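With one protein chain held back, the other chains of the complex are shown just where they sit.
Labels run A, B and C following the written order; every chain starts at residue 1.
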Amino acid sequence: MNYQEILTAIQSELSKIPSEGEVASYIPELAKIEPTKFGMHLYCTNSGHYSFGNSDERFSIQSISKVFALTRAMSLLDEDLFKRVDVEPSGDPFNSLVQLEYENGIPRNPFINAGALVVCDILISNIKNPKNDLLDFIQELTNNKEISINREVFDSEKKHSYRNTALLNFMKAFGNIKNDIYLVLDLYIHLCSIEMSCKELSEAFMIYANGGRLLYNNKKILSSEKIKRINAIMQTCGFYDEAGEFSFRVGLPGKSGVGGGIVAIHPGQYAVTVWSPPLNPKGNSELGMLALERLTTLTGLSIF
Amino acid sequence: MNYQEILTAIQSELSKIPSEGEVASYIPELAKIEPTKFGMHLYCTNSGHYSFGNSDERFSIQSISKVFALTRAMSLLDEDLFKRVDVEPSGDPFNSLVQLEYENGIPRNPFINAGALVVCDILISNIKNPKNDLLDFIQELTNNKEISINREVFDSEKKHSYRNTALLNFMKAFGNIKNDIYLVLDLYIHLCSIEMSCKELSEAFMIYANGGRLLYNNKKILSSEKIKRINAIMQTCGFYDEAGEFSFRVGLPGKSGVGGGIVAIHPGQYAVTVWSPPLNPKGNSELGMLALERLTTLTGLSIF
Amino acid sequence: MNYQEILTAIQSELSKIPSEGEVASYIPELAKIEPTKFGMHLYCTNSGHYSFGNSDERFSIQSISKVFALTRAMSLLDEDLFKRVDVEPSGDPFNSLVQLEYENGIPRNPFINAGALVVCDILISNIKNPKNDLLDFIQELTNNKEISINREVFDSEKKHSYRNTALLNFMKAFGNIKNDIYLVLDLYIHLCSIEMSCKELSEAFMIYANGGRLLYNNKKILSSEKIKRINAIMQTCGFYDEAGEFSFRVGLPGKSGVGGGIVAIHPGQYAVTVWSPPLNPKGNSELGMLALERLTTLTGLSIF
Partner (left out) sequence: MNYQEILTAIQSELSKIPSEGEVASYIPELAKIEPTKFGMHLYCTNSGHYSFGNSDERFSIQSISKVFALTRAMSLLDEDLFKRVDVEPSGDPFNSLVQLEYENGIPRNPFINAGALVVCDILISNIKNPKNDLLDFIQELTNNKEISINREVFDSEKKHSYRNTALLNFMKAFGNIKNDIYLVLDLYIHLCSIEMSCKELSEAFMIYANGGRLLYNNKKILSSEKIKRINAIMQTCGFYDEAGEFSFRVGLPGKSGVGGGIVAIHPGQYAVTVWSPPLNPKGNSELGMLALERLTTLTGLSIF
């Protein structure tokens, strides 16, 4: 089967499965998404685009934006970055606070909220206008000037940010946040509020499959050494406390968001995005996990 | 550089580094190992054997044996195995007991002690003479009838097994150990006491690089699907709470032991073993970690 | 109201309350106790005995025996005892294991299982025949040679002791258990299996209300300083993670057991025991808690 046949098979097979998951509801803007949305887009390094369903419709990328923030921070800093945030899996959902206390305010990895907040703090210290800079960066990755944030999501997340404010204050007490707390929170929520389609995310993640180069113009964005490290962090930390399960079933580096999106990459082969809003109890897209498991089974290929 | 040139460069470079690590000392038999021992052996799927230093000297494989136990259990059982042991990274060194309590006696993964003890319990339930069976299995993987245990190490570990006995009793209280506790402990310690050289370990781990087939006679030992899953677990859980760091710096699935050995594999390319007894504070061979980091840097290849 | 009128009022009032608790069921011998059993006995330093209901029927004293074990250990040792077991409340039900790990095998207090096991270990090191010695001690406290263990309870507890065996092995790994694990477990279970009536328990606990002297012959059993310390530990640690609630509602030092018994003392005034098998979710007798709350309300007296 070629990629299009495989994607069509996945769509056909999974459309029949009744979803048991629930759409994220902590803010109204996410809760009102149609749960039956389902799209997938695979962007191959050699043979271009394959897709099905709602693959061109934009959704809230949420935590997927943490990969863009980390990438931008790694383009500015070297090892110093990892003195302020570790690269270990977080173990369990409770760890965020417990672990911060035991490990003196150093978050376990850049993909838990605490870690992404430290990355945002670093971006503010090193970039003049970080909100614009990050949007520009994503627009360059996708070669698409239209990518932007959803203002309603942004405003709504602001009103529900007590937990992240708690994390920021806690890390500030340990000296691991350097800038004003509300400035850091503002950038963090700005990034979570970005909207992209499956196609756009696959295009943006192509640099992780293509050794750090844009496929459309061959420009080097990041060294292949750093790209490998980001891929390694996606592999071990990309799915909260389900990272082992994803690695076990799918076998690719990836990152999920509570908007229902999952992006994964196969180095040298492709970047792939799937979108289905209902989440499993661990907070990852239920159908998205299955679709990617079917993809690596049907292609017979994983990084392992 | 070819593999031999790379290994020679690693030997030359790392021999100069003064070790800050400490040899494992919880049993006298491990404590008396010469700390300057240093060997490495790479077994390539296409081009055979490369090595340096003490690569033919046998050492105590300790936790590396957990991969063999898991492999044998997966050859006997399917999904049922993973109802009794999870596949998630363990988060931190304290988690073993805490996590067992929160998660009702289900260990986080098969490579922490609690998980390996459950795997041993499963082997006892499914195999007539598991101690002989496992040795036969490893002898077949290496095509070498001489591999056996070190009796002094076995006896000494038996005298220092209070923590593992505590884990077994605790899981028995939750119903996740089915056989007699001392029978399970006996098998577990038997496996930890096996002695192998870097060369023999690379030969044994070739099945994980070769899609489940023995390279020397092409016999299928395990399906490629199951081999991928074992590799995924090695990637996310193979190095205690340093799995993320190893993934980040080396980018290969692998498994370490407190005897100072580390085995890693690059699917389709090679299996490689390095041995140096001094351990870093997380319990992994200090020089071994560096040697494998240099290997993937100098070859320019990792799974990411 | 005098004490008898108060006890009669409590019996009348509480007999109407439908119990929502459940009888302990981890061993069959406890599960088959009649849940409607209800008795209370108050032994006043000045005016003798008051009681109602099943106050003369023997039941399994279980954890109440931890007070006798501690008392005997304090009669043999001074401050050294508290190098091996602390005197702080345990915080929450999970703490037993977590806390042991963080605090290097030193139990939080002598009334959690881990702490009582250390006390038993100390008794074995210091007494020739500790099982007989402890029974003799309790017989002297009560002036009653008939007090003994229930053999069925003893045998049944032995079969369900995985958790306590886990605790023992874990503390042995830290060096805080000196004797053979099964010898310590045997003494611990022996003490839990003792059977006494409300009347007998009130008589035995009179030394804590009477400054360390037997009331029946004025013999000094323990110094008043040590008695005060035991009372303080009962106050802060006598009710698992409900010690604060008991202190708040009742205001007396006391100790409960899963057999449904609770003993409390008012220094200088009385020792009182209540027995009702159904337990609340924290493991303390539901009606027993209420009865003692009514007692201090109706007498208008607590230590505060």
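Worth pointing out:
Here, a residue touches a chain if its C-beta (ideal position, glycine included) is under 8 Å from a C-beta of that chain, and two chains touch if they have at least 3 such contacts.
Quick caveat: nothing in here was measured; it's all calculated off a predicted structure.
Put simply, the missing chain touches A, C once the whole complex is considered.
In the complete assembly, the contact with the undisplayed chain comes from C:Thr236, out of C:Ser75, C:Asn126, C:Asn179 or C:Thr236. Within the complete assembly, C:Gly244 is the residue of C:Pro28, C:Gly48, C:Gly175 or C:Gly244 that touches the hidden chain. If you put the hidden chain back, the residue from A:Ser15, A:Asn129, A:Asn169 or A:Ser223 that touches it is A:Asn169. Residue-wise, the contact with the chain that is not shown comes from C:Pro89, picked out of C:Gly21, C:Gly39, C:Pro89 or C:Gly288. Contact between chain C and the absent chain runs through residues 86-92, 95, 99, 102, 108-109, 225, 227-229, 231-233, 235-237, 241-245, 247-248, 251, 253, 267, 297, 302-304.
In the full complex, chain A touches the hidden chain at residues 94, 97-98, 101-102, 162-163, 165-170, 172-173.
The rule we apply is simple: only the chains that are shown with their structure count from here on.
As for how the two copies chain B and chain C face one another, over half of their interface residue numbers coincide. Chain A and chain C have centres, each the mean of its CA atoms, that are 55 Å apart.
Centre-to-centre, using mean CA coordinates, chain A is 32 Å away from chain B. Look at where the CA atoms of chain B average out and do the same for chain C: the two points lie 48 Å apart. Taken residue by residue, chain B touches two or more other chains at 102, whereas all remaining positions touch fewer.
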